[in-house]
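One protein chain omitted, others in place.
After this line comes chain A, so read on.
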Amino acid sequence: MLVNRKLILAHFWLAFAVFGVALTLGAWQMFIRSPLGTWLSNPELYYRSLTAHGTVMGYVFPTLVAMGFGYAISESALEQRLVGVRWAWTGFWLIVAGSIMAVIPIALGRASVLYTFYPPLIGNIFYYLGVVLVVVGSWIWVALMSINLRIWRKAHPGAPVPLAMFANVAGSYLWAWTAVGAALELLLQIIPVAAGLKNTIDAGLARVFFSWTLHAIVYFWLMPTYIAYYTIVPRAIGGRVYSDSMARISFILFLVVAMPIGMHHTFADPQVGAGFKFIHSAFTALVALPTLLTVFTICASVEIAARLRGGRGLFGWLRALPWDNPMMLALAFSFVMLGFGGAGGLINMSYQLDASIHNTQWITGHFHLIFGGAIVIMYFAIAYDLWPHLTGRELIDVRLIRTQLWLWFIGMVVTTFPWHWVGILGMPRRMAYFDFADPAIAPQALSVIFSAIGGFVLLTSGIMFIVILARGMRAPQVDAGAYRFAVAVHQPATVPVALNTHALWVALMIALTITNYGYPILNLATTGTSVPAVYVGAQ
């Protein structure tokens, strides 16, 4: 029962609108630093664009998708009207205000600090305040998800929480806690300097705070995708979820081990002790567990669908799958990209191997493949699946949808595979231009050209996506019926309290944050290693 459709549509439309803008900037960036473009006479323009691209793609776009999808899940999985609609709109408008506030200084060149802030670089204070507003807006969503679940529990004592809502709330808790790191960095470190109250900053401490956010934020981006794997795909292709418990275990594992691992982003930083780096590296390896569980469960669920459709044999059932169904296509593409991206991730999380690719284009290739590829393609799938229920109109052009998904997949592979390759060859990231005329890097020119072409394929696909959704707003009206989620082979009648509530796992998440981050933060905060701030765009 989707009642507040306008609220959900507003989140999705804003998300996809800003996504379109940031995607265009991204394609321009790929082009301008490839051998196809002429060098920028002002590299600052590149960093301006990069900051806008990262801020939108990292903070605004996925947060809005998670929020809109979260509201949809809350209403349809719990079958109760959303409580706190006015608050939800407040959160939405805070994100609108925050985004505008952040984008203006970026456009003026006053905040070209990239979305990861990179202290001691300091930009205009309104950029940081804008990001804070976006986060505060999303925290309202976190609170609403928790409150709505609580209301449902009161009405259904002891009943198993629907899987989609259980996972959705787990994702919201993960976000609430992981955003605290960046919030501490902004409030304690960056904003006082940007406001002119201080002129030195402890860059090392700030980076540790940011690593608290930086890795688990990826799993927050991932949550809607995993929810779609478990609760949309099996239903859409006519199958069943292989195991409801396995799904719950995957989500609680994300809650526990996604958080205390961020220091693998600071392997090259001298301010963190090697012992803590090792612990974070080991816990990062554990994150593979919920992902592998998910891959297994979803493959099993898909096999169920194939066998129900008459598929036979050890692998012969693969042919029986509904490959013309966009949801099937999106899942397959997402898994392929997740596989390659995950394999690359094993290099990044290894303390030793990381040294060979740290701060190279490999890293940008990696997170574009995982986030832009495996995750975002499922955002598309979520939107396609929800759209008829939100608009009351049918998305007729299935062929266009399939083309769009194919193009996104091809574009992402063509973009990111050469990107990884030049990274291994040592090409650094965050550069406005490269001198491809120099014999030292001339052989990399071809790879970079492929990458840039891939960027334009992605842009084409992104435009198609927005066109499909916009046309869907004017298509003939249909009754899409109630929005349903996939059911499990064995729908749970009762669920152990540990798998039906989040308290234990949230407690473990916080405890591990304290053990893995407590001492390094305390140590850096008490040793006083501040350096002068470097102001961007101002004397």
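By definition in this document, contacts are C-beta pairs under 8 Å (C-beta built on N, C-alpha and C of every residue); 3 or more make two chains touch, one makes a residue touch a chain; residues count from 1.
In the analysis below, contacts and distances are computed from a predicted model.
K.L.:
Which of "Cytochrome c4", "NAD(P)/FAD-dependent oxidoreductase", "Monovalent cation/H(+) antiporter subunit G" or "Putative dehydrogenase" is the UniProt protein name of the chain not shown?
P.N.:
When "Cytochrome c4", "NAD(P)/FAD-dependent oxidoreductase", "Monovalent cation/H(+) antiporter subunit G" or "Putative dehydrogenase" are compared with UniProt, the left-out chain turns out to be "Cytochrome c4".
K.L.:
Where the complex has a chain not shown, which of A:Ala88, A:Val272 or A:Val287 is the residue touching it?
P.N.:
A:Val272
K.L.:
For the chain that's not shown, point to the residue among A:Glu79, A:Asp324 or A:Asp435 touching it.
P.N.:
For the chain that is not drawn, the touching residue is A:Asp435.
K.L.:
I'm checking contacts with the chain that's been left out. Which of A:Gly20, A:Pro43 or A:Gly392 qualifies?
P.N.:
Candidates A:Gly20, A:Pro43 or A:Gly392; residue touching the omitted chain: A:Pro43.
K.L.:
Using the document's contact rule, name the residues of chain A that touch the chain not shown here.
P.N.:
39, 41-44, 158, 196, 199, 256, 271-279, 282-283, 286, 431, 433-435, 438, 440-441, 496-499, 501, 503-505, 507-508, 512, 515, 519-520, 523, 527, 532, 534-539
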